[in-house]
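Left out: one protein chain. Kept in place: all the others.
Residue numbering begins at 1 within each chain, and the chains themselves are lettered A, B and C in the order written.
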């Protein structure tokens, strides 16, 4: 195992060769904001929140997929990056219908927390107010597309951890949306095993347990971690 | 030193932010010592006065009257505070926007109900016409300070007002800007 | 414990009503020629659309079943690409190119001409299914801009009058 030495925010740290910047930073106690990233499933580098500056490169690189290298000098929190991140969060709030006050995940929401972290006190962009639907046809779960940020965590846990690939993304661009099977009501999906991993993985109130009222929906992220360890490391730690 | 001229305005919202304002409890006495309330739903004033120093605006811009009011308020006030989530984001008031324009919204409200017998009530000149789209305040006029929350807790309101009374620009800590 | 609905496959329910359809046999042959490889999905969707005119849900499920792909994957791919349609199209097709060269040379006027003439917007089909109207992002026919495709034939140097005349012949057939 080769060890790499690198500098993150003026702090000298060492990391294993195969690690990403995100992993190395987290181990060194440096937090880099993420949204589409979910430990244990593949990285897609889509939310762009974890972009960092690497000296010698004019391009910003996503920390979740960029491997560490010897002598790398990284800035994770420059003013420029903070501005970009705030704008990304504003974009998400403008894109969907994120009404925190009446959301099942109010107070337990990664998007809401990110907004706080970015110091977003209002959205400068034009709200889109898209017409989106809520599907509660499933016996146990529901999906509110108004609150979906298209992070595709549900798609990935369903494909990579549960292995049934009930979820996928349909459409493209601003019309993208997550679907079950042939874009049919979730309750009629013949592939869904009702395992609930997607609900556990969802960062917002888009996927929820039926019967949750405002502020009640807590996504059990530890559950995902448990399954990942059991599946990938053959370790069971309840 | 003359007292700060303070106003509060209630547009498209539930008045919850004003209720939260009342939760300031005994600090309201301190406030009253330093600020003069010149216009508010809490008092009986018909006309928004000139020369207001600070105004708290609750609610989104949802109808024609809101639009006219906010323009007057902006013109006659030095510092405009977007007060609560409806003013800052549209929030619950804007939940009707995804349905479409006014026609679609009225149809949804009255079209199917028995009491209204499928009739959309029309009283021109009495009920202000709805705008096609509910917008946050800053989409219509410039806003100086944002005070989010549904409603903003009393201590958050106090933080903002205290710094304003001391002539400073309020800066909310990150933990104080949470929506919802 | 909630049990999910029984697995519904293309064999068990859908497409039985057209199991004698010769078009399905052609589709089967195409899939076989591609050795049912999952990466040939787009070619197979092209073929299916060519045969059936559009990609209905039962057809998508049929393809998913034979390529052993998750239905959501097939649906996701079919909706990603503009050329695939999940709804039936009209008898005649009119595609106005809105590539840059056509745009600079007045494609907007052609668009509104079609809208006026047929009373439909891009992406729509007339109520009597005579005409589907759509736009294209550059047909590569910039040398003869502005260009319009009528039923697969590219026509260059179009004017609103020419377009309307042509549409009238389509619409007159109703």
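Please note the rule applied: contacts are C-beta pairs under 8 Å (C-beta built on N, C-alpha and C of every residue); 3 or more make two chains touch, one makes a residue touch a chain.
Everything that follows uses one rule, which is that contacts and distances are computed from a predicted model.
Missing chain, UniProt protein name, picked from "Phosphate transport system permease protein PstA", "Glutathione import ATP-binding protein GsiA", "Cation:proton antiporter" or "NADH-quinone oxidoreductase subunit NuoF": "NADH-quinone oxidoreductase subunit NuoF".
The hidden chain, counted over the whole complex, makes contact with A, C. Contact with the omitted chain, checked across C:27, C:41 or C:167, is made by C:41. Screening A:65, A:194 or A:218 against the full complex identifies A:65 as the residue touching the chain left out. Chain C residues in contact with the hidden partner, per the touch definition given at the top, are 37-43, 45-46, 73, 76-77, 80-84, 98-101, 103-105, 136-145, 147, 153-156. Within chain A, the residues in touch with the undisplayed chain are 44-48, 51, 59-60, 62, 65-66, 83-84, 87-88, 91-92, 94-95, 124-126, 128, 149-150, 169, 171-176.
Just so we're on the same page, only the chains that are shown with their structure count from here on.
One finds 34 Å separating the Cα centroids of chain A and chain C. Distance from the chain A centre to the chain B centre is 34 Å, each centre being the mean of its Cα atoms. Within the complex formed with chain A, the residues of chain C that make contact are 2-8, 57, 60-61, 70-76, 79-80. Residues of chain A that touch chain B in their complex: 93, 97, 99-103, 106-107, 112, 115-117, 119-124, 126-127, 129-132, 146.
Residues 82, 85, 88-92, 94-95, 97-100, 133, 135-136, 138-139, 143, 146, 148, 150, 172, 174-175, 177-180 of chain B touch chain A in their complex.
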